[in-house]
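Of the protein chains in this complex, one is absent; all others appear in place.
On to chain A.
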Amino acid sequence: MVSIDVWNASVDFPIFDAKSRSLKKLALGKVGGKIGSEGRVPIIEALHDINISLRHGDRVGLVGHNGAGKSTLLRLLAGIYEPTRGSSRIQGKVAPIFDLGVGMDPEISGFENIMIRGLFLGMSRKEMEKRVDDIAEFTELGDYLSMPLRTYSTGMRVRLALGVVTSIDPEILLLDEGIGAVDAAFLEKARDRLNDLVARSGILVFANHSDDMLVELCNTAIWMDEGQVKMHGSLREVVTAYKGRDPYEHLSPDTLARIGQSPVLSGNGGE
């Protein structure tokens, strides 16, 4: 059973090199978590009292301004940060795409990088060898896969990373904002694959600001603000509240038909 449960979780970062005592009573306004200091070491409360339960088939869009805790939340859900207070339980094979440069070696070829990333995500060498052709075809990188990764553009790296995570059947897919760097045509292709993947096996959490991408991939949304969940509900409600306008307003009838939404925000707003 694929599931993510987080109970009253907080993530506090100790800031060891911030010696200044003036930080002590400073609570920043809009950007960043609250800065507190209970002991000698100043602390940034990046996440505060998070309660989330996600189950099979949940496709969650993550919205919120910079420093609201979106990336930290994704890492909490990935199990990279274990909550400093509260608890979390993640069941399922997690595949994150956070930073496209990390876990990829610029000096070695695309093929080699596919292998290493796959191994990191819990695959065996044999399993990856079977998937390499499929990934190569999906990414459309062709002969470029034999070139060192430093010759790749950002978009090409995104293709590679997406190719790997979508080919290994992860159960929990966590995507940070970076994947917006690919072109529309590829995104179309990736969308189908991601939808397919989520329908088959799991949970998707996707941090993004673009209405189009959120609408295509997600059915619910979480609005993060100052390290807290400000709102958790249907995508349409949350994005409307966050952006102050209905994300479905400007979509073409074709798109709306495909994702099964009516052009006007109805009373209960959404599904």
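Simple rule for what comes next: a contact is a pair of C-beta atoms (placed from the backbone, for glycine too) under 8 Å apart; a residue touches a chain by one contact, two chains touch by 3 or more; residues count from 1.
The definition used in the following text is that contacts and distances are computed from a predicted model.
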Practice item. Mind telling me which option in "Biotin-independent malonate decarboxylase subunit gamma", "Cupredoxin domain-containing protein", "Heme exporter protein C" or "ABC-2 type transport system permease protein" is what UniProt lists for the chain we can't see? Key: "ABC-2 type transport system permease protein"
Review point. So which of A:R55, A:K130 or A:R245 would be touching the chain we can't see?
Key: A:R55
**Study point:** From A:F98, A:Y144, A:F186 or A:W223, residue that would touch the chain that is not displayed
**Key:** A:F98
Exercise for review: By the contact definition given up top, give the residues of chain A that touch the hidden chain.
Suggested key: 5, 7-8, 13-14, 16, 53-55, 58, 75, 78-84, 86-89, 94, 96, 98-99, 101-103, 105, 107-108, 112, 115-116, 119-122, 124-125, 220, 232-234, 237, 268-271
